[in-house]
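Only a part of the assembly is drawn; its chains keep their places, and the rest are absent.
Labels run A and B following the written order; every chain starts at residue 1.
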Amino acid sequence: MITPDEIQRVLAGYANHELTVATVGSHTALQILKGARDEGFRNLAVCRHGTEQVYQQFGVADEILTIGRYQELMDGTFQQQLIVRNAILIPHGSFVEYLSPRRIENELAVPLFGNRAVLEWESDRVKERAWLLNAGLRLPLEFTSPEEIDRLVLVKFPGAKGGRGYFLASSEAEFAQKLENLNLSDKAQFTIQEFVIGTRFYPHYFYSPLQDRLELLSMDIRYESNIDGLARLGALVQDRTPEPSFVVTGNLPVVARESLLPKILEIGQSVVTASQELFSPGLIGPFCVETICTDELDFVAFEISARIVAGTNLYINGSPYSHLLYNEPMSTGRRIARELKDAAELDALERVVY
Amino acid sequence: MITPDEIQRVLAGYANHELTVATVGSHTALQILKGARDEGFRNLAVCRHGTEQVYQQFGVADEILTIGRYQELMDGTFQQQLIVRNAILIPHGSFVEYLSPRRIENELAVPLFGNRAVLEWESDRVKERAWLLNAGLRLPLEFTSPEEIDRLVLVKFPGAKGGRGYFLASSEAEFAQKLENLNLSDKAQFTIQEFVIGTRFYPHYFYSPLQDRLELLSMDIRYESNIDGLARLGALVQDRTPEPSFVVTGNLPVVARESLLPKILEIGQSVVTASQELFSPGLIGPFCVETICTDELDFVAFEISARIVAGTNLYINGSPYSHLLYNEPMSTGRRIARELKDAAELDALERVVY
């Protein structure tokens, strides 16, 4: 494992006023790159062959390094290329997925924005659930056995990629039948989770350790295929309704009823506080708690993303909430760069980079 | 009842260039406070204990007064605190709900932006319907008795809070069965309204009496729990579909087909004209007509909100429509402050404050 000391040694060799904000070209890289530039940083995108055109076409990258497979980023010589540029890597969902939390912890010597320990807490379902419960959030019920199914449930498989292969069931019989029909190599491991019905809200928080302040920057709703196409057909396809899938394809903007904001801010704050107890110094920077709002105006949290989420792409030029906080267009990507700039100016990069 | 003369006497004692824009901390207070500040006013939020943090955290309030229950705002001593600050209160949905239209009319001596008489016309279902009919709008059919049900209807109960307890029915039998199962203390009073199927549009208008001008500032769609979660499941839960509820939890942005704008502006204008005939000087400032657009491109109006609506929270930094009208980011909250500023400069506050 790369120890915090090793990272700090790398960081000690950096020229504080010539940092490069770097990220992998995918997920939220466009806003991270633009945000870095808006805050006065040089930036860099690491792209897989065939995706670099997006970053060229939008003109947001100062430099693009192209690799054949994402894993090549882990090569010692490639890491050195980043380090000589005084690069700080900004992790995002694809970054973590492509490189794996374990390899990042064990092999990545390039300084990362945020607390690297969070990757493990986010990606391990048991730890994630412990964290959210520790924060006092209401979670969907989980059933340990199909016999217990007494309401609509979502059945998830760790082997199912990106929401395909999940299925809904309302009874043990339906569960058994759908499991049998399921085309998946490893069906033995599954989670049976209550499917809470309500409106979805994915608030985008930012926790600044420098200011000890939680900010609500924006929120979104995921736009998923095929469920959001299927739903539109309603009862029209009732005889031959295909099983829905939940593959994220985009995001839709939303604001919450203002009287719900105290609860939403409280959720964010309690997650930060719990993280500081569980893995000091806890969460740093952007995160999202995926919630359902019931018709009793209760929030049920079913997931946490402990880094920038894709829904922030809606707000590259700011959101209704960020415009209250800042007099400039403040995306989450730019907010990360702002925190880095503040840290560099205070000579306190070690408080936000691990 | 507080007479217009009494309000004008209070107003006469105000220092016109040291006004405070005040509102209750909920609903649309964030944009009202920010908008007031953007227009050069001092602002103030009246918050119930436990909600003030939202207004602190977003940093939009110059002063926060905290009370235990919203009704304390009506106390004579509290009202005096507002009056000594030259406060003009901006009413919004929660404000009206918490304090009740009757108490506001009878007991609130603090000047209010807008025509106070509108509160009664908006909150009394019979008067509201008369107003909309007078404006020539197409309304959903109402059935006086369950036997008449010949299409999908929505059954509403005045005792049902915020959209819970409403139910849908397609026949007298379905009505009878659902009424019997309904868990509500007062089921005797109900309204049976045609459920019009089409796309929902909630245009946000602003009528300026100073310029005798109607503006279309933005529009939204309400995001309701559990209906918007339930809908997503389509036919998937057909065996055990729970009854939908219509609790507003947030708002979604939308624009209308440009060829529909003549109709949408006409709806707004006819509502203003009717209001001037029914309760002179009529509507002042922001309002919304909740509509459904059928597939024949007809608008059916099912409600009017004669004050700022929550959907405007989407447009704290302006909307596609407001950007046509103004070269600055113009939220409805800011537009209110702009009208107050214009009135103060013309020494004509009595034309917009009652």
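Basically, a residue touches a chain if its C-beta (ideal position, glycine included) is under 8 Å from a C-beta of that chain, and two chains touch if they have at least 3 such contacts.
The model shown is predicted, which means the values in this text are computed figures rather than measured ones.
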Total identical subunits in the assembly as filed, 2 in place: 3
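Heads up, the rule we're going with is that only the chains that are shown with their structure count from here on.
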Between chain A and chain B, centroid-to-centroid distance (C-alpha), Å: 36
Contact set on chain B toward chain A in their complex: 26-31, 34, 50-51, 53-54, 57-60, 94, 163-164, 223-226, 228-240, 242, 245, 247-253, 310, 313-317, 329
Residue ranges of chain A touching chain B (in the complex, touch as defined): 152, 168, 170, 196-201, 213-216, 227-228, 230-238, 241, 244, 252-262, 265, 292-297, 318, 320-321, 323-325
